[in-house]
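Sending over a structure as structure tokens; questions will come in a sec.
Removed: one protein chain of the complex. Kept in place: all other protein chains.
Per-chain residue numbering starts at 1, and chain names A, B and C are given in the order in which the chains are listed.
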Amino acid sequence: MDQEELNKLYDDSILQENRQPYHYGKMPDADLTLEAYNPICGDQFKLFLYTDEDSIKTAYFHGYGCAVSKASTSVLTRELEGCTIEEAKAKCRDFLNWLSEGEGAKVNAPNSWESFAAVRDFPGRLSCAQLAWETIAKEL
Amino acid sequence: MDQEELNKLYDDSILQENRQPYHYGKMPDADLTLEAYNPICGDQFKLFLYTDEDSIKTAYFHGYGCAVSKASTSVLTRELEGCTIEEAKAKCRDFLNWLSEGEGAKVNAPNSWESFAAVRDFPGRLSCAQLAWETIAKEL
Amino acid sequence: MLHRYPPQHGSQCTNLISIGKRLNFTQQLKNDNSEIQSIVDARSQFPNLNRQDHRDNRIIYLDNAATTHKPQLVIDSLVNHFSNQNANIHRGIHTLAIEATSHYEESRRKVQQFINAREESEVIFTSGTTAGVNLVAQTFAQQQIRPGDEILISILEHHSNLLPWQQLAAQKGAKLKVIPITACGELDMPSLERMLTSRVKILALTHISNSLGTINPIRDIIKMARSQGTYVLIDAAQSVGSYPIDVQDLDCDFLVFSGHKMYGPTGIGVLYGKAELLQAMPPWQFGGEMIRSVQIEKTVFAAPPHKFEAGTPPIAQAIALGAAIDFIGQVGLEHIQAQNQALLAYGTELLAEIPGLQLVGKARHKSAIISFMLEDIHPHDLATILNQAGVAVRAGHHCTQPLMESLGLPGTVRASMAFYNTYEDIDQLKQGLLLAKKIFT
Partner (left out) sequence: MLHRYPPQHGSQCTNLISIGKRLNFTQQLKNDNSEIQSIVDARSQFPNLNRQDHRDNRIIYLDNAATTHKPQLVIDSLVNHFSNQNANIHRGIHTLAIEATSHYEESRRKVQQFINAREESEVIFTSGTTAGVNLVAQTFAQQQIRPGDEILISILEHHSNLLPWQQLAAQKGAKLKVIPITACGELDMPSLERMLTSRVKILALTHISNSLGTINPIRDIIKMARSQGTYVLIDAAQSVGSYPIDVQDLDCDFLVFSGHKMYGPTGIGVLYGKAELLQAMPPWQFGGEMIRSVQIEKTVFAAPPHKFEAGTPPIAQAIALGAAIDFIGQVGLEHIQAQNQALLAYGTELLAEIPGLQLVGKARHKSAIISFMLEDIHPHDLATILNQAGVAVRAGHHCTQPLMESLGLPGTVRASMAFYNTYEDIDQLKQGLLLAKKIFT
């Protein structure tokens, strides 16, 4: 059995984000609460945003999903903080483009995204990585 | 092209009965009128029976059907006359048995039926030969 | 005799362009490196064209309007799916399921491009034309039709595009109106114009009559319907795969067809619907794969097309339909169409030479369907004799009983050609008919 691809998907960074996600928890007093629902598996995260004027001060998330979706939501949550709403949406669109088009997408991909590149070899799991980013891109 | 089977089905007797059917015409004052409808093709004959006590004095038929159905209805019409209702039904059951089971059926088949034996080689046309007989057997 | 077929007004009907010499059957189609370079090549792809009957005669298949034969590419597609792929689709993350899903969805894209739909989600896989019409009648029309509304069809309709509307009209207290035809078998346009008022909520019309071959001017008619605010469903069972169909150019609301009439397998068909209509329609069947979330109290349905594809779909058949579209692309729809028209012209001229033969349906625009009567020989007797002569045709009402009744005919014999038929096939048809005449006189 060739474990290389597997090790790329489940690399240290994704496993670590999954085990100890950033700002994982409910935040009932958030100004904005979004639901990221994946109909393929039924998994679901709530995204809690605390905004000041037009920018996102703090972000939390909570819910249930696979390692890939949890890690990707964790990374997203961290990167949302400090963005304006427009910047947040643009960032998510960038991530989704980069994820589907690879290095061809003219997008400045931060290091934190690199681990998710492996998802491209797992077409059945693409929606896991996209889940929360798509919700922000489309519904914020 | 091997025409033998064809010549057996469309033999002189069937073609003759088709061309000059017995008692072909409407008989509006009949005591009993039955409808023989073939849903496979939409063909239809009306059977007109004029009875006296329990026996069939005169029979007529009218309608539209293929050569096989017309010939077979013509033969039936001729053979119904003189029968009691019960005899008529029994005769039709005999014919249907003989037709489906061949010489194996323990039935006294008159010469007039012989031409219809060829229908056995034309499974798509079996219902043509059965049509009127089945109506008498089942609905009289 | 019931023969009351209306007298022919020659001038309105087909002007037979004499075919002079036969269109060259072996003509070169392309010079690219496709496998299929000529109609002869294309023909060799259909194993069933070599089928023999019990007297070792090759069976000449002129029943293509009922179902076409299947090319090797389509058969191989089925074999490949079941031998090397086979998995249930969607929601699966193992290799086979991912492959099957991607082939299934790829086939949807092929259909989309083939009929030029705007979006993939406008292509819904069904089990056939009949299912497609029933789906629209029992969901969209079920919601749209109010008592007193009118539903317009034509007398040419196949039972599958008649019964669902008859049923719905009865259930809703709506009126079913029927466009008549002219003596040639064309839609009676003045009647159509009179009947197509704003009271008509839905017009359900066949593109090509499976009984008479008439090609209806649907593009113009759809335009007329649009101006009345009438929704239009087109029954394209006889046209897709033989004639180009562009749903955006036509601007129809719905269009239905069957895989098995376009060189694909049985058990698969397509409903095309405009995205905004599909979105607003309720689902038809309920089950797996068509949901977003299910609770005992409440279900949220998926978006089209999945909303309309409940349960395990005909996966292998959908993929094989994609193969059929590939095959059509290899031959070239323009060549298929030209060959059909050449066979129609040849056949029409040849049969007209038989004394006592009466063509039923002489529209100016016809597909390769020739319906006829020969003297007063019953269509089924003719079909039996033709079958013995090695020629497979269909006889009867062709699932258009009201049409036959309106023509005063008990049925017809129908010879329907596909592009892989040859002039010799039609010659043989003629021989069989001459034999029938001999037997019956």
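Heads up, the rule we're going with is that contacts are C-beta pairs under 8 Å (C-beta built on N, C-alpha and C of every residue); 3 or more make two chains touch, one makes a residue touch a chain.
Only a predicted model underlies this, so the values are computations on that prediction, with no experimental measurement involved.
Considering the whole complex, the hidden chain is in touch with A, B, C. Only one residue from C:Arg108, C:His260, C:His335 or C:Lys437 touches the chain missing from this view: C:His260. Of the listed positions A:Tyr10, A:Tyr37 or A:Tyr50, the one in contact with the omitted chain in the full complex is A:Tyr10. Although one chain is not drawn, the whole complex shows that of C:Ala42, C:Ile202 or C:Ala310 it is C:Ala310 that touches it.
On the side of chain B, the interface with the absent chain consists of residues 37, 39-42, 122-125, using the contact rule stated above.
Listed here are the chain C residues that touch the chain not shown: 47-48, 51, 53-54, 59, 61, 63, 66-67, 69-70, 74-75, 78-79, 82-88, 91-97, 127-131, 133-134, 137, 155, 158-160, 162-164, 166-167, 176, 178, 258, 260, 265-268, 285-289, 291, 293-296, 299, 310-317, 380, 383-384, 386-387, 391-396, 399, 401-402, 405.
Residues of chain A that touch the chain left out of view are 1-3, 5-7, 9-10, 15, 40-43, 64-68, 122, 124-125, 128.
The rule we apply is simple: only the chains that are shown with their structure count from here on.
Between chain B and chain C the centroid-to-centroid distance comes to 38 Å (mean Cα coordinates, whole Å).
Per-chain Cα centroids separate chain A from chain B by 79 Å.
Remark: chain A and chain C have CA centroids separated by 48 Å (rounded to whole angstrom).
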